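Note that this complex is displayed minus one protein chain, with the remaining chains in position.
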Amino acid sequence: MRKSSLMVLATVATLFIVSWIFKGIALEDIYESNYLQGFLLTFSAFLTLSIMSFLYKDNPFYKFSEHLFVGVSAAYAMVVGFWTTIVGNLVPRLSESLSNFFQIPYQEGTYNFFYYLPVIFGLMLLMRLSKKHGWMSRIPLAFIIGTTAGLNFIGYLRSDFTNQIAATFIPLLGAAGEWKGIGDFFSNLSLSAGGQLVMMLSNWVIFLGVFCGLIYFFFSREHTGLFGKASRVGIWILMITFGASFGYTVMGRISLLVGRITFLFKDWLGIIS
Amino acid sequence: MRRNIPLAVTFVVGMLLIVSVFLPPIETIGEDFGVFFSIIAVFAFFLGGGNLIKVHFGKIMKKSNDWEFSLVTVVGFFAMLIIGLFKIGAPGDISTSVTAEGSYFQEMFVYLINPLQSTMYALLAFFVASASYRAFRAKNREATILLVAAFIILLGRTPLGMMLTGWIPESFSIFQVPNLAVWIMNSPNLAGQRAIMIGISLGVVAMSLRLILGIERTYLGGDDKG
Amino acid sequence: MKNSLADRSSGGIICAALITIFFFSGPLHSQEDLVSLSVKKIAPPSSLLATDHKYDNGNSISLSWVPSIDDALMNNPIVAYKLYRSSNDTEPNLIAELPPGSSYFLDNGVSTDNSYSYSVSASTNAYEVLSNRTESITPQSEWINYNKKYLFLMVMIISGAIMYFIVSAKRGKELFVRKIAGLEAIDEAVGRATEMGRPIMYIPGIQDMDDVQTIASLTILGRITRTIAEYDSKIFMPVARSLVMTAARETIKASYQAASRPDSYSDDMVNYITDEQFGYVAHVNGLMVREKPATVFLLGAFFAESLILAETGNSIGAIQIAGTARPAQLPFFIAACDFTLIGEELFAASAYLSGEPMQLGSLKGQDVGKAIAMFFVLLGVLAATVSAAWDIELFNNLLDNLNELFS
Partner (left out) sequence: MLLLTFSDIGLIVTLVIIAAGLGLILKLALKGKEIDRRIIFIFIFFSVASPIIFQIKFSEKATAVVKSIYDKIDNLPEGSKILISFDFDPAMAPEVQPMAIVLGRHALIKGHEVVFMSLWTTGQSLLTEIINEYILPDFPEKQEFIDYVTLGFKAGNEGVLKVIATDFKKMFPVDNNGRPLDSIPIFDGVKSCSDFDLVISIGGGKPGPKEWILFVTDPSNIPMAVGVAAVIAPQMYPYYPAQVLGIMGGVKGAAEYESEFIGNYERFKDMKTPGLLTMGPQTLAHTVIMAFIIIGNIIYFRKRKKEAKS
């Protein structure tokens, strides 16, 4: 380690300890274990700042947080998977004595033996570790891919294909008997149910947008001539969509930072109330 | 054989699931298969978690670059694993939820994972700014449209939008930037999203068919041994 | 037909009775009368009918009845309808309490092993009056759900179109497929990495194998690694799911074998990091700035991390080819990457890259699907427009039918 990095390390360590002590004293009236709480809060703040330091450049503090994050969260996922899936879903269907051990109700069912299937598949998957029988791990993969393909086939066709088409059955002219005269038509350009021109325009835009957007996705035709022009309009609509969605999301992203900075200033440093 | 058995499995399972939607007696089979999937996925953890530890252990053993940090990963991993599997510090007996308030597992989540997670997420605020700086340039017609749409929405979401265009009378209120922003979200944005969704659904359907029929088989690996 | 007519007329009579009561009861009762009304006897619900719910696995029975004639819109003495069920002639149990005005209930708690009979009561705050008990009924399990016939039709049309073109392509019919810019760039991107002597990074999204986008990504991976193996470039692939790791290793290995370079393959190319979204992102970010890949592929299902990854990739000057079918993340890829596969293109990519006639045939089939969608959008918009503006019966019917077809 070079001298400069040692200096940085020493500074951070000192600040950490100072913050720990101050936080501990500040929390004296609130918690019994105030110094433990002080440590935890300081550590949270340290991790927060370490991650943010990546914006400047990669550095040992980021590396530390990153590696800690990976180890802890991988184990977190495994533990949750074990308790919810194995103990929550598998055990109560296969073994009464294990269910009693984990103190969960045993679920009696005629078709419970089917639940040996995923266990067998799981074991086959572990065959990957063997050179000779490694190919067997393809069978559970094939099962999973078959499941995914089958479920998504119907799921997407129903929710995204048919429903989206049905949602586009919109009138391009106003409704009968609601015509309020040409003056009103052109003078009421408000974004409300009353503004007929805007309503009509919206529906036209939706209709043409969907239509031309679909043309853009055509693979088996050269995009030339009228077809090409429509596909061009399709791209424009997509570009508006992307631009608008981007702009709209910015606000949400800023709020995330507001949350983090509030944590630093309020919970850790205590400079705002 | 090493290819045909898996292909047959995919075909049978895929077809079964498509057909099951129309046959009430086996209608719920998809849900069961979903549970099967999550059980298999837990078995896969042995491979995944094992691999993670193997990689970092290897680094520590070989004292390769940054091996000290690998130590952090390994220690963090085992600490969390032991705390979680044995429910250390859990407020009740074995039946209490692993994420129950007060258990060490939950404390680790609150003070370790949570700040890391939300800070990583918050980095987006910065990246969204640098990305818009670079990307929103009027290089050609398409890029200009993208830029203008984004700009109107951004403007419409701040008081600036109303300050600039608040004078426009109510009967032409569509031209007030905040309203215009809403209209863009409501109409062209909706149309674009819808076209994309319909396209995606067809893509998924065709992809699924190729998988079920065995036309697409890259994922199955070669014919070799092992 | 006869029956339904009878039903309708009896319903009409009851409606008329209700309206009459409504008109007469409202003004006649003063505030004091209300109190006496609530202890007054009321008429029971009538014509309780229990029928097997059609097209299910014998797990539901539908119940309908005519509400008590005292069930009025105003000053209603009735507070609830209570449903009782007795299975195999045992003691009846309360199974549901419904608000006044109800006349229908679907009992989902039954099975084909038992027979059931029902009764329904109307109750005021102080008083409850029971209807007749129904005959015993055993729910039936049906084999085919006819309610989904239109969905079935849709499935047949779309898959029929795709299969038709797959078969005709197999027979040797030439198919034109337009260029997809993002995919055309792949070769160049791989070549550049080789020239620079830097690795290629491949990220298949953060979802597991139960997401079809992940599978699509792996099929593309299969084609790309073929090129990578031929160029003898280096690839590394951090993944967020153990199963994806297994499948990806299988895929890459196969490609190296197909390119006759099985010895260049190693399991280290694919590593599992963590299931946790941002833990994974934190590590991938670190890897990016440390390994400095020349090319980054971001293909699959992405969430909020899309922009974090794409911006970091951009900061190290990598060529980035991205693609996802999650519409919410597309704008960020468009903004931060060099090439983006938009939605459907992600699924078309592996077929396109393979160049095999059968695969390309399926793309043509997809186009037919789009043509069908456009046709019906056009028809539906026409019907909706005419029916809204001029209220012509033919078009009203057309619109109704279309809505049913796509419901």
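Every chain is named by a letter (A, B and C) in the order it is written, and numbering of its residues begins at 1.
The definition used in the following text is that a contact is a pair of C-beta atoms (placed from the backbone, for glycine too) under 8 Å apart; a residue touches a chain by one contact, two chains touch by 3 or more.
For clarity, every value in this text was computed on a predicted model and none was experimentally measured.
Contacts of the undisplayed chain with visible chains (whole complex): A, B, C. Among A:Ala13, A:Leu36 or A:Val258, the one in contact with the hidden chain is A:Val258.
When the full complex is taken into account, the listed residue touching the unshown chain is B:Val182, out of B:Ile26, B:Val182 or B:Ile215. Shown as candidates are C:Asn57, C:Asn76, C:Thr274 or C:Ser354; the residue that touches the absent chain is C:Asn76.
Contacts to the hidden chain, counted on chain B, fall at residues 125-126, 128-130, 132-134, 136-139, 147, 150-151, 154-155, 157-160, 162-163, 166, 170, 173, 176, 178-179, 182, 185-186. Mapped onto chain A, the footprint of the missing chain covers residues 55-56, 190-194, 250-252, 254-255, 257-258, 261-262, 265, 271-272. On the side of chain C, the interface with the absent chain consists of residues 73, 76, 79, 99-100, 315, using the contact rule stated above.
Please note the rule applied: only the chains that are shown with their structure count from here on.
The mean-CA centres of chain A and chain B are about 5 angstrom from one another, to the nearest whole unit.
Chain A and chain C have Cα centroids lying 18 Å from one another. Multi-chain contact residues of chain C (touching two or more other chains) are listed as 151, 155, 158, 209-210, 212, 215, 243, 246-247, 250, 272-274, 276, 278-279, 282, 327, 330, 332, 334-335, 342-345, 348, 363, 366, 369-370, 373.
Among the residues of chain B, those in touch with two or more other chains are 18, 21, 34, 37, 40-41, 44-49, 52, 113, 116, 120-121, 123-124, 128, 132, 136, 146, 193, 196-200, 202, 204-205, 207-209, 211, 219-221. Per the touch definition, chain C reaches chain A in the complex via residues 151, 154-155, 158, 175-178, 180, 209-212, 215, 243, 246-247, 250, 272-276, 278-280, 282-283, 285-286, 289-290, 327-328, 330-332, 334-335, 342-345, 348, 352, 363-364, 366-367, 369-370, 373-374, 376-378, 380-381, 383-385, 387-391, 399, 402-403, 406-407. Of all residues in chain B, only 18, 21-25, 27-28, 34, 37, 40-41, 44-49, 51-52, 55, 113, 116-117, 120-121, 123-124, 127-128, 130-132, 134-136, 146, 193, 196-200, 202-211, 213, 215-216, 218-222, 224 touch chain C in the complex they form. If you check the complex, the residues on chain C that touch chain B are 55-58, 141-145, 148, 151-152, 155, 158-159, 162-163, 166, 208-210, 212, 215-216, 218-219, 221-223, 241-243, 245-247, 250-251, 253-255, 257-258, 262, 268, 271-274, 276-279, 281-282, 304, 307-308, 310-311, 314, 325, 327, 330, 332, 334-336, 342-348, 350-351, 358-359, 362-363, 365-366, 369-370, 373.
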